[in-house]
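A short write-up of the structure that comes next.
In this view, the complex is presented without one of its protein chains, the others remaining in place.
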Amino acid sequence: MSTHEGDLHVGHQFEDAEQQLDSYSAGMWLFLVTEVLFFGGLFLAYIIYRTRYTEAFVAAHHELDWQLGGLNTVILITSSLTMALGVRAAVLNRMKAVLGWLGLTFLCAGGFMVVKYIEYSAKFEHNLFPGPNFEFHHAGIDPGQAQMFFNLYFAMTGLHGAHVLIGMITMIILVIRLWVMRKQRIDFIPIELTGLYWHFVDLVWIFLFPLFYLVGGN
Amino acid sequence: MSFEPAKPKVYLLTFAALLVLTVITVLAAKLTLPKIPMGILILDLNIVLAMAIACVKASLVVLYFMHFKDMGQVSKVWAVAGVFFLLVMFFMTLGDYENRPSEETVGWTESGPLHDARP
Amino acid sequence: MSAAGVATKQPEAVNYLNVDNSIKSWLLTEDHKRIGILYLVTISLMFLVGGIFAMLIRLELLTPAGDVVMSDTYNKMFTMHGVIMIFFFLIPSIPAVLGNFCLPIMIGARDVAFPRLNLASWYVFTLGATLGVTALVLGGVDTGWTFYTPYSSSFSHTPVIIAVSGAFVAGFASIFTGLNFIVTIHKMRAPGMTWFRLPLFVWAQYATSLIMILGTPVIAITLLLVAVERGLRIGVFDPALGGDPVLFQHLFWFYSHPAVYIMILPGMGVMSELIATFSRKRIFGYEFVAYSSLAIAVLSFVVWGHHMFVSGQSMYLSMVFSVLTTLVAIPSAVKIFNWAVTMHKGHVKLDSPMLYALSFIGLFTIGGLTGLFLSAMAVDIHLHDTYFVVAHFHYVMVGGAIVAFLGALHYWWPKMTGRMYPEPWAKLSALIVFIGFNLTFFPQFILGYLGMPRRYHSYPDEWQTLNVLSSAGASILASGFILVAVYLLWSLRYGAKAPANPWDATGLEWKTPSPPPPTNFTQRPIITEEAYNYPIVLSKNGEPGEAVKQEEAEKHEHA
Partner (left out) sequence: MRLPFANIPIWPEGASKAAFEMDLLYLVIVGLTVFFCIIVFGLVIYFVAKYYAGSKADRSNPTFHNMPLELAWSLIPLALGLFVFGWAAKLFVEMQAPIHSENALNIYVVGKQWMWQMQHPTGQRENNELHIPVGRPVKLTLISQDVIHSFYVPAFRTKTDVVPGRYRTLWFEPTKVGKYHLFCAEFCGTKHAEMIGWVHVLSPEDYEKWMQDNRWGMGDEGVTVAQAGQALYEQLQCSSCHAPEQRIGPPLTGLYGSTRTLSDGRRVVADYDYLRQAILDPQAVTVSGHEPIMPPYRGQLTEQEVIQLIEFIKTLSAPQAPPVAEAEQSDDLGGNG
């Protein structure tokens, strides 16, 4: 795509557009590496408590609705697809397509948050939010251990949800930026980077879904 | 790293594969696989299977959606390093939980740790 | 001073300092050099605050009874001392100040890869430091810098959440810096700047950044969990909530052990620069020194359990950690020996930066070797959480990292400010710091083996003499630091104008004027030689030959 890069804006610190693109994508990957380790701490906690409190985790996961979780998985995968297509359109400098794909991705993200909201409010209603009001009755299951499941559930999906929100905000900013600079060639780097970020958010969910909704082996 | 965007077909195929795999994980969770007790911990084969599928899905996302192969050397090496250190953290910490001394920390002079009653 | 007088008559060349003087231009700057200076101001303030707490600690410990302050106050003092010194001073010290200032110049770049992220890093850091100071103003935190659960998450009555958020936020600053450096080193090198032509300082920064990127996120999530557990009683660490407090220790040290190498590796990088410059010789075993930095960074991630030998961690795991700790000491040994041997057949000059460098070698060797005691599991049973540990880490952090920081500050001060400081005073300060330091912390080794636990504000009478020695040393040490601050500040106004290359050193930063122009170089440098290309003398059959540049000499050697 070097023909297109010629007329991109190049930061003062860079020699050329190629160096700029290389640097930004390397930077984004490094950032994602930090994200991996950021979530990693929580995954570690999950592994430990899951292996310790297996029965409680199995019992507690029945409180989650795997169908809603599955729906959200499909939504996020779809949004990943639309995002990938959006990035492609940006590289090919097709303004309308970019706006369309980004819009779809945003809608998916919104849908994801709505489903999350439904799920969360159901948990609050059933006093499944950890804390003094936590209630969990299941023969043979220590409620304290079930609470650990919900601790991790809220911590991990909450953190993931925060990432979805950040992604949505970024998309809004992207669209505004595109609109402001609509006369120019599309600067696809920010879109590409947002795309990488968004796929990462999808990727985290790919792990969260089976860990919480499909503990399995009743 | 000026990359050539992939054909939409590649993305659509990836998408389809991801959907199929999602269905597979859901189905796999219906099976009841054995849980292998390991000392005070339990290794649950269900979760092993689920994680294996998730890893395949994650690789698809990384390889095709994030077009990993077009990435520069730096990104590649660092992505691998990140996963590597994550695993280091997991396994070394788990090494503690698998072998915690219980009430009696029996020395090596004895016939192995008492608290571990593996057959 | 006359030089300064003359200079004012000529129109001064545009440099990064005088290009624009408005406050706004400083606060919105994207120039890595200015950001370095901003960082220097912030961390110096934090060092001052941390140092004041240190002096209060030593004042309290002058007498066996806990008579100067209440126990609660004392607990807050050492906590704030540790938190400030580590999270808000030492971790950003060399990387964010001197790394920021020098690294792009050293590799021949106009700036770091992401200047705006760099500025954001300073703001984020300042926000973190402000939170830290807020916690202090609200009465201070009393958990120890290690924030062990369940004390921190369920029992302490102090603003732990604020302090923890401060460290959390400052962590992002460190991630930004690390990310920036890695991309910069990979992508922004000038043409001809191959990896093995890089100054060793750059290698060290790369290794440091590796730890910053891979380690910091883990402490971030850990501290977040502590805050959540404390705030919402949603917990994974408190046994009362079904958690495991030792898990916190694993997560904490997974970062905080590597973090001690965040503190020392840049110092080691500085050492390589100083020894090379003031011996006028290339570092002996350049590749070994370069790779040892990476080895330290990678191995640092697999030794964290040596802080947990008595915590109830699995005995077998302890052994693994102990033997790996022995391994990670080796690259440090390699560096020490290579530096020492670098002086062989060199032209050693004892300017003040070199004095600091030599005291680094001495103090770090002692500090590092006392790490060997602690990594020996059985001995650590006795020494853990005693003053032996306190002495160990002050030897490596103050005697190592801070002495290196001061050496670096003296070395690059002319470049950064365009002024020379008064050399005799600088030499004196190096001496005072060395003497004061040893007097403060050597007695603590003895106290530690005697069994004096750390974080105690009162102690048995028989240990008073050693504690008095230590407190006396601390006042000497403090006067050394204050002396440095005084003459450096003085030099800003009255110091002689610095030439471009006051030390007659090689390296790109000395080829550009002092202070450097806003874009570092007037034109993009093309690199044709290695970083330490000093002239050396070749001889044949005992006849002294000509002085030639080192690289050419090597070509002869291989031919």
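Going by the order they are written in, the chains are A, B and C; count residues from 1 in each one.
Heads up, the rule we're going with is that a contact is a pair of C-beta atoms (placed from the backbone, for glycine too) under 8 Å apart; a residue touches a chain by one contact, two chains touch by 3 or more.
These numbers were taken from a predicted model, which means no experiment stands behind them.
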item: Residue of C:66, C:422, C:499 or C:517 in touch with the missing chain, whole complex considered; value: C:66
item: Of C:33, C:187 or C:281, the residue in touch with the unshown chain; value: C:281
item: Touching residues (missing chain, whole complex) on chain A; value: 53-56, 139-142, 144-145
item: Hidden partner interface residues of chain C, rising order; value: 66, 71-72, 74-75, 142-144, 148, 150-151, 154-156, 239-240, 244-246, 279-282, 284-286, 288, 309-312, 315, 318-319, 322-323, 326-327, 329-330, 333-334, 336-338, 340-341, 343-350, 358, 361-362, 365-366, 369-370, 372-373, 375-379, 381-382, 384-386, 446, 449-451, 453, 455-460, 462-463, 465-466, 536-539, 544-545, 550, 554
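Operating definition for what follows: only the chains that are shown with their structure count from here on.
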item: Centre distance in Å when chain A and chain C are each reduced to the mean of their C-alpha atoms; value: 36
item: Centroid distance [mean C-alpha coordinates] between chain B and chain A, Å; value: 19
item: Chain A: positions in contact with at least two other chains; value: 22, 26, 30, 33-34, 36-37, 40-41, 44, 48
item: Multi-chain contact residues (two or more partners), chain B; value: 74, 78, 81-82, 85, 89, 93, 97
item: Chain C partner contacts - residues on chain B that touch it in the complex; value: 74, 78, 81-82, 85, 88-89, 92-93, 95-101, 105
item: Touch list for chain A against partner chain C, complex; value: 11-15, 19, 22-23, 26-27, 30-31, 33-42, 44-45, 48-49, 53, 130-132, 142, 144-145, 147-148, 151-152, 154-155
item: Chain C - residues contacting chain B, complex; value: 182-183, 186-187, 210, 213-214, 218, 246-247, 250, 254, 301-302, 304-305, 312-317, 320-321
